[in-house]
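For reference, the structure is listed below as structure tokens.
Missing here: one protein chain of the complex. Every other protein chain is in place.
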Amino acid sequence: MSSEAQGSEVAGWRAWLLSSSPASRSQARLGRAYIGWLSFRANHLAMLGLGIVLLLVLVAIFAPWIAPYDPNAQILADRLQFFSSQYWLGTDELGRDIFSRIVHGARLTLYIVILVAIIAAPIGLAVGTTAGYLGGWTDTVLMRITDIFLAFPKLVLALALVSALGPGIENAIIAIAVTSWPPYARIARAETLTIRNSDFISAVRLQGAGRMRIIWSHIVPLCTSSLVVRVTLDMAGIILIAAGLGFLGLGAQPPLPEWGAMISSGRKVLLDQWWVATVPGIAIFVVSLGFNLLGDGLRDVLDPKTGGQG
Amino acid sequence: MTAMIEVRDLNVIFGRGADRVHAVRDVSFAVPEGATFGLVGESGSGKSTVLRALSGLNPDWSGRLSVAGEALTRRRDKAFYKLAQMVFQDPYGSLHPRHTVDRILMEPLAIHGFADPDRRIERILEEVGLGPQFRFRYPHQLSGGQRQRVAIGRALILEPRILLLDEPTSALDVSVQAEVLNLLQRLKKERGLTYILVSHNLSVIAHMCDTLAVMNHGAVVEEMDVALLKRAEPKHPYTRQLMTASLGYDRSAIDRFEDFGIDAESSGVPDTSTDAPQLESERKRGP
């Protein structure tokens, strides 16, 4: 195929996506997503954030092929080596390749972040929209429960939960999820309060829709975008809490290459072999930054209040 | 001819104690089938509150409401919503911003379990003067007039017999208003609908309605045949003042404007002070 034909095909797709009178549901949906992508693409920092997050995902998927060594293979003769062509990012106190451990640690980080997001966000969304829409005593009860959770600092509550449930990565995830949903419930409730009295909700009430239908198909879709933004921005915090739990020995257990646990073990040699703790620290920093930039960009595209999509 | 809609001694009271607002006071009227009844008044007159009580959006009412011979309760069942639908004032706020026209029209069909939704959506789009090319657009891709057509289509897709119209054209340009009013007239003729039209615009009311009630401070000051309005023969001074005002700017007439206060209303004697509106915190506020 000549490049000209290719060019016209691309133009055809563009026209199809940007069409002002789509011919089907899927075209309308794709067109909307494409317009969102166009405005997202214009934001360079957001694209950088997306790049970092995509890199994290790719590294996590292809970890066994990327990592030159087994992350748990101990070569005691090569303990605490500095960066070299053999060990790109050096080795730790048990002679394990830090680069390989970082690469495999990406899997753990992603695992934690995704699980927390898919547990905490729906709980927050359900609690917040239900409380906001139904109001009355439902609102009071649900929001006071939320307040109780919010009254404790996140890390302290997570620590208490993990020490009750016992250390381990799954328990760390549960603890983080349990401490993460209250702010989401607050956001979803606030959004719901601004939506619930609008004419389009009145209209669907007058069509005879039940409460659950109104909440699920009319209110939830409007709350999700601000929630997606908030969750993305919180990813950095989740990574840090997971790392903090790992650092305190309450999260991932050795020999799992969790970044926080890696910092913790590197701290003993921080002054002489600084890279052992610093490299995972940089990894945490970069990934957190990536999620933050991505969240900021998503806010510009998704937030209904800024009118990105009218 | 039996009344399609009957309102007897309707009172609507919001709030309690110091915040108590008596928004609608002893309003009664009846609308025969196939007629258009107008409710006209200024903001805070309670005209929209009457409509919201009728539609089932506002449960804080007392009195007797009946539609098609059936008395209405505070909670309505699905059958009621199939009988009476509402069109809102603001076409920008009454359509879900994340739903396509298709989804907006599909929703009532899904709720009531109508068969053959595709054909119905196509037909209703045709009827409200929007082609099939509008079916998968989002509200932000439509003009105000097109949105209002979608809202009318959504109200009519359940094939109701009553349409409650809350200032359906006041947010539109006058040329678009004319198109929407014509559409409403045509649909009424084709489907034998009964309308209640709420508006602050006497000309729109005069154009659309058979009978009308003028409201002020929650009460009906005058109910009359539209012919009386067209002959400029309303009885109540408040209605006459509204008529003068709607004719345009006339410097000398403005000095004769009176403030028809809430007490003047019940005694029938207009308050002659030409005072400026009071501080809002000290006067009755609408919901």
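Residue numbering begins at 1 within each chain, and the chains themselves are lettered A and B in the order written.
To be clear about the criterion, contacts are C-beta pairs under 8 Å (C-beta built on N, C-alpha and C of every residue); 3 or more make two chains touch, one makes a residue touch a chain.
Everything below uses one rule, namely that contacts and distances are computed from a predicted model.
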{"item": "Hidden subunit of the complex - UniProt protein name among \"ABC transporter ATP-binding protein\", \"Hydrogenase expression/formation protein HypE\", \"Hydrolase\" or \"Aldehyde dehydrogenase family protein\"", "value": "\"ABC transporter ATP-binding protein\""}
{"item": "Partners of the unshown chain among those that are drawn", "value": "B"}
{"item": "Selected residue (touches chain absent from view) among B:L39, B:L130 or B:L202", "value": "B:L202"}
{"item": "Hidden partner chain, residues of chain B it touches", "value": "42-43, 144, 173-179, 181-182, 185-186, 200-204, 206-208, 229-232, 241-243, 245-251, 254-255, 257, 275-281, 283"}
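Here is the rule we use: only the chains that are shown with their structure count from here on.
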{"item": "Distance between chain centroids, defined by C-alpha means - chain A, chain B (Å)", "value": "47"}
{"item": "In the complex with chain B, residue positions of chain A that touch it", "value": "20-25, 27-28, 32, 198-200, 202-209, 213, 217-218, 221-222, 304, 309-310"}
{"item": "Residues on chain B engaged by chain A in the complex (per definition of touch)", "value": "55-57, 76-78, 80-82, 85-86, 88-90, 93-98, 100, 102-103, 107-108, 111-112, 133-134, 136-141, 151, 154, 158"}
